[in-house]
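First comes the structure, then the notes that go with it.
Missing here is one protein chain; the remaining ones are kept as they sit in the complex.
Here is chain A:
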Amino acid sequence: MAAPLSLLLVVAVTIRAALNRSSLAELIAERVEVVSPITAWKRVIEGLALLDLGVSPYSGDVFHETPLIIYLFHFLVDYAEITFMLADVITAVALYVAVKDFNKQVFRKQKFSLEAERYPADCLELIRSPAEMFYIPLKVAMFYLLNPFTILSCVAKSTCGLNNAVLSLFVLTTIKGNVLLSAIFLCLATYQSIYPLTLCAPAMLYLMQHQYVPVNPRRAAFWWFVVQYLFMYLGSLFVTVCLSFFLLGSWDFLPSVYGFILSVPDLTPNIGLFWYFFAEMFEHFRLFFLCVFQINVFFYTVPLCIKLKDQPVFLMFMQLAVISIFKSYPTVGDTALYLAFLPVWTHLHRFLRNIFLVSCVLLACSALFPVLWHLWIYAGSANSNFYYAITLLFNVAQILLVSDYFYAFLRREHHLTAGLYLKKKDGSEATLVLK
């Protein structure tokens, strides 16, 4: 499998290099769908220029990335394109290895259940075979590298690519079972944008199952593991924050980075729901709705954990999707990360209900974003409502996609316990509903 993967990497790097050389690179770097006030490369350069002028990059309101990024690019600014292509390659390879490992575990678990005869007789069609699972890791890497969203994000040099790399390394180390590295990578991801904090729970659930610690709040071993993981996670977060303090010598970066993500002062249009909502908000209710929207990202964690405690990898996928849709400054790079996981759940295709509609809407919206932006900003013949409408549609499509996969996953789990062909009391074919 190394050969097709390397071929894929070569093709991906070629496409990115070709686009970087062309005149499209500057156009793409300015698009609001691809870069946000946090992730834009122009702002990283501005931060470095302010540092050269002797002014703190956080004294103004133009630079909102973390001090470690300044430190990194202080040395790498001349090799920026290579850095971002390398980040994409690392993400793809990490996802490849992680999914390969995960598939092995799924297949092993399935084999044990088959031998223990836990499945009803008629759902043998739902059992997965190694032949079908063989190409999934390659498809995951391909979905990530050849996704137009990822390519645009890499050519625009959006720091979202670095965040994706750290998140995929976190997924890899979690699936491999390495507790310390998982905590460290999660800490780096949280340090850059606060939202990966919610991935703590699926990581803990997965690692507990990996180490055969019973997932039972009444057992002491459960809490002991939680304390260990949280200690490693919060400890590395503390160390990283203090390191940032020593890099620039002040705590200015805390309100500029984290205060900015949480309080959303900048209303630059993007593909998310926050900008127009807060542009049209009555001042009196601003704080209330800000809290509501931010809590909305975090509060799906506990219910999802309770429902999906036996499938922590699907839980991680759901959490990544929720973060990408509801975060304060989303970009297409965030969408690309959770879309890369879709090949892992190809066996659910027979239970998906809206996939055709959703994919059509996603394609149409992606095409309409630049058109309506041009009409609003350059031609002046449309107004902001047009772009906002497409934003709404895009987010509805993403939500429907994620909930559709969730439905299909839960339905397959139900069939694996209750049987595939269900009959009503009188023997005729039954329909399955959620009640």
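Note that a contact is a pair of C-beta atoms (placed from the backbone, for glycine too) under 8 Å apart; a residue touches a chain by one contact, two chains touch by 3 or more; residues count from 1.
The definition used in the following text is that contacts and distances are computed from a predicted model.
Novice: What is the missing chain called in its UniProt entry, if the choices are "Small ribosomal subunit protein uS7m", "2-methoxy-6-polyprenyl-1,4-benzoquinol methylase, mitochondrial", "Anaphase-promoting complex subunit 7" or "Phosphatidylinositol glycan anchor biosynthesis class T"?
Specialist: The chain we cannot see is, by its UniProt record, "Phosphatidylinositol glycan anchor biosynthesis class T".
Novice: Would you mind spotting which of A:Arg128, A:Lys309 or A:Arg411 touches the chain that isn't drawn?
Specialist: Residue touching the chain left out of view: A:Arg411.
Novice: For the chain that's not shown, point to the residue among A:Leu50, A:Ile70 or A:Met232 touching it.
Specialist: Result: among the candidates, A:Leu50 touches the missing chain.
Novice: Hey, which of A:Pro4, A:Gly60 or A:Pro214 is the one touching the hidden chain?
Specialist: Among A:Pro4, A:Gly60 or A:Pro214, only A:Gly60 touches the chain that is not shown.
Novice: Over the whole complex, note the residues of chain A touching the chain we left out.
Specialist: 30, 32, 42, 45-46, 48-50, 53, 55, 59-62, 265-269, 273, 275-283, 289, 293, 296, 300, 303-304, 307, 325-326, 376-378, 380, 383-385, 388, 392, 395-396, 399-400, 403, 406-407, 410-411, 414, 418, 422-425, 430-435
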